[in-house]
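A single protein chain has been omitted from the complex, and every remaining protein chain is retained in its original position.
Note that the chains are named A, B and C in the order they appear, and that numbering of residues resets to 1 at the start of each chain.
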């Protein structure tokens, strides 16, 4: 299992705070996890589309797209925000 | 093991944020845990003395003195504060 | 649940546009804020930001209860007061500043709440926000709110610690949380323990925000939980409160 947390607009646009899922086959990195989530269709495709700027933390530390994802990890997706 | 968290003045007066200890023999309730901590002497005796008003949460829920404490629990001690 | 049907005027639609834009607020939520009657107890480190932001947000009727005069030592954390206000009534200066920002708020000022006057003052409000600086007042407000079935939004500070909780009729009350009146020596308010100004501002704004969430009845509002905030390491803990069946205020 992995735990995924969604923050800010992602949470609002996807209508989900967090979920626990089986680590999908072929998912070993942040990039492949994002591709898997995009594959859910609907809002997921747009929210995590190619233009989206998505910050990612694995187990409370920021990682880049090549960062690895493994069973037991907690992955957080959040957008940078800019309001002042 | 149990985990104990200290907040606000308790933290400052005892000089400790949190600790993990073996559940001492004879400690089964919040009251007996407080008696054990008082027995450490020095600041502990005063901070958790008979006059002290100590709020206690076990596993993120408030409990009274008779509340039970068991292996694996997280116990938080905090004082009510009143500044405005 | 109170249904509010008064339509908003054009000036209100402009002024409150950023709040109305939130789906959690909308025009009906803004109308609900404009119909709300909120008493802010204390015009100090917490009361100043609470009342300033509630007035600016469009709370319809705002009560301010305090008898203190502005003192030089208040200025670093009670930022709305000026040096020229030193020696003058806090609630009168605060009232004037809130009206400068939002002339449509109806403001009532009251002296410090005591066992003699508190019940009659509280009667006129639906929501009571406690930013007082002593346990006696906290006990008093709690007992009256329990009796009058008013929701109490309670904030408290000590050095780098903030505590925030909401006590609704029927839920655990303040005295379930603080079962015994602490010894005066053991407690450190802002005067005895010291405080950094923005610490008071942070907790006061948090209290104002939670008050709006309560009035708007957002599903995520604080309910039977105590929030412990530690500003030194920026951590917060949420602790579930529990009704004490033997509580002299709200027990059976």
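Methods note: contacts are C-beta pairs under 8 Å (C-beta built on N, C-alpha and C of every residue); 3 or more make two chains touch, one makes a residue touch a chain.
Only a predicted model underlies this, so the values are computations on that prediction, with no experimental measurement involved.
Asks: Using the contact definition given at the top, list the shown chains touched by the missing chain.
Replies: A, C
Asks: Out of C:28, C:73 or C:136, point to the residue that touches the absent chain in the complete complex.
Replies: Touching the chain that is not displayed is residue C:73.
Asks: Of C:19, C:175 or C:214, which residue touches the hidden chain?
Replies: C:19
Asks: List the residues of chain A that touch the chain left out of this view.
Replies: Per the touch rule, chain A residues meeting the hidden chain are 5, 7-9, 12, 51-53, 55, 57, 60-64, 76, 78-84.
Asks: For chain C, which residues reach the chain that was dropped from this view?
Replies: Chain C touches the chain not shown through residues 11, 14-22, 24-25, 49, 52-58, 72-73, 75-77, 79-84, 100-103, 159-160, 190-191, 193-199, 201-202, 204-206, 208-210, 212-213, 218, 220, 222, 227, 231-236, 238.
By our rule, only the chains that are shown with their structure count from here on.
Asks: Which two chains are joined by the greatest number of C-beta pairs in contact?
Replies: B-C
Asks: Just give me the whole-number Å value for how far the CA centre of chain A lies from that of chain C.
Replies: It comes to 38 Å between the two C-alpha centres.
Asks: Give, as an integer number of Å, the spacing between the C-alpha centres of chain B and chain A.
Replies: Roughly 39 Å separates the two chain centres.
Asks: Can you work out the whole-Å distance between the CA centroids of chain B and chain C?
Replies: Each chain's C-alpha centroid was found; their separation is 30 Å.
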